[in-house]
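Okay, handing you the structure first.
With one protein chain removed, the remaining protein chains of the complex are shown where they sit.
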Amino acid sequence: MTALQIIFLITAVITLGAAAMVVITRNLVHAALWLIMTFFGISVLYVLLNAGFLAVAQVVIYIGAISILMIFAIMLTRRVQQDFGPQTNAAWPWALVIAAALFGGLIWIFSGWGNFFTQAPVMGERADPLRQLGMALVSPEQYVIPFEVASVMLTAALIGAIMVAWERK
Amino acid sequence: MLIEYLPIAILLVISTGLAALIVWIGNTFGPRRPTLRKSLPYESGMNPIGPGTRRMPVRFYLVAVLFILFDIEVVFFLPWAIVFRQLGLFGLIEMFVFIFILLVGYVYAWKKGALEWE
Partner (left out) sequence: MGDPITAISLWLDGLLAGWGLAPALIIVIKALLGVGALATAVLLVDIFLVWVERKVVARFQDRLGPNRLGPFGLIQPFADVIKLLIKEDITPVGADRIVYNLAPIMALATVLLLWAVIPLAPTVVGTDVNVGVLYIVGVGALGTLGIIMAGWASNNKYALIGAFRTVAQMVSYEVPMVIALLVPVLLARSMGINSIVNAQDSYWFILVAPIAFLLTLITSIAELGRAPFDLVEAESEIVAGFHIEYTGMKFGLFYAGELLHALTLSGIVASLFLGGWRGPGAESFPLLGIVYFFAKAFFLYWVIMWVKYSLPRIRIDQMLNLNWKFLTPLSLVVLVVTALLDKALVGVQPWVYVLVLLAANLVIAWVTLQILRSRARKERQRVAEPRPIARPPAAPVSSQGA
């Protein structure tokens, strides 16, 4: 096992554990903080995949913006503190069976996919993934349509947020 | 390259460890004589009324929503800013279309009064 694999395993365990805590914990703010831990773990995974820009963008957008929005939203709600009800209902064994079946099915599908052990092509010394991303975003034969549609979507989200949260005037 | 992130990881561990160490030292060397009065949350000398965590106004939420949208927009700018010299006129126009569409939302927010704090 290489050092990289050990780091990956530790990060994956922490990320999954934090994700489980998001669901288990009864305190909403704690759930948000565990979610931030999950986001951070995912950003470390991006770094391990050599996707530095995505890693930092993950921190900036998910931790810096979306988590903050969630914490603000939690503070808006009437029951800030905790949830005291039971965390499972009578049908939890069925849910477990279905979830296990889904997980098994996914593993079965992916086991047929033979590309797990093929090495990613090594990028040249001069190739900067960031530059290629910048080129791809605005070049007509690549992602220019999704890129422009993203701006329309952001505008729609802005107008929607104002309609929802700003009912006066 | 991955090796560039090694110092950051080390610094993350060292800085967290140092800060935790400082907190621990303060915890160990300080006296510990708790009284009820001392441990109550400070509320200008009064006994605290009700829980400390209260509901917050919806204004903060709207500020956060505005911020998210502009934040995502700006993150899209960054890879463009690096390569825009090589892009030619088309890339420049594309980005101005992007900015323009977002400006529509910005002007809407301004006219609607969502940028005010009341």
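Letters A and B name the chains as they come in the text, with residue numbers starting at 1 for each one.
Following the convention adopted for this analysis, a residue touches a chain if its C-beta (ideal position, glycine included) is under 8 Å from a C-beta of that chain, and two chains touch if they have at least 3 such contacts.
As the structure is a computational prediction, the values presented were derived from the model and not from experiment.
Trainee: Tell me where the left-out chain touches chain B, residue by residue.
Mentor: With respect to the unshown chain, the touching residues of chain B are 3-8, 10-12, 14-16, 18-20, 22-23, 25-27, 29-34, 36, 38-44, 48, 51-54, 56, 60, 63-64, 66-67, 70-71, 74-75, 77-78, 81-85, 92, 95-96, 99, 103, 106, 110, 115-118.
Trainee: Can you name the residues of chain A that touch the chain not displayed here?
Mentor: Chain A touches the chain not shown through residues 3, 29-30, 33, 36, 52-53, 55-57, 59-60, 63-65, 67-68, 71-72, 75, 128, 130.
In this section, only the chains that are shown with their structure count from here on.
Trainee: Quick one: chain A and chain B, Cα centre-to-centre, how many Å?
Mentor: Chain centres of chain A and chain B, defined by C-alpha means, are spaced 18 Å apart.
Trainee: How about chain B: which of its residues touch chain A in the complex?
Mentor: Residues in contact with chain A: 1-2, 4-5, 51, 53-56, 58, 60-62, 64-69, 71-73, 75-76, 78-84, 86-87, 90-91, 94-95, 97-98, 101-102, 104-106, 108-109, 112-114.
Trainee: Contact residues on chain A for chain B in the complex?
Mentor: Answer in residue numbers: 4, 47-48, 50, 52-53, 57, 60-61, 64-66, 68-69, 72-73, 75-78, 80-81, 130-131, 133-135, 137-140, 144, 147-148, 150-152, 154-155, 157-159, 161-162, 165-166, 168-169.
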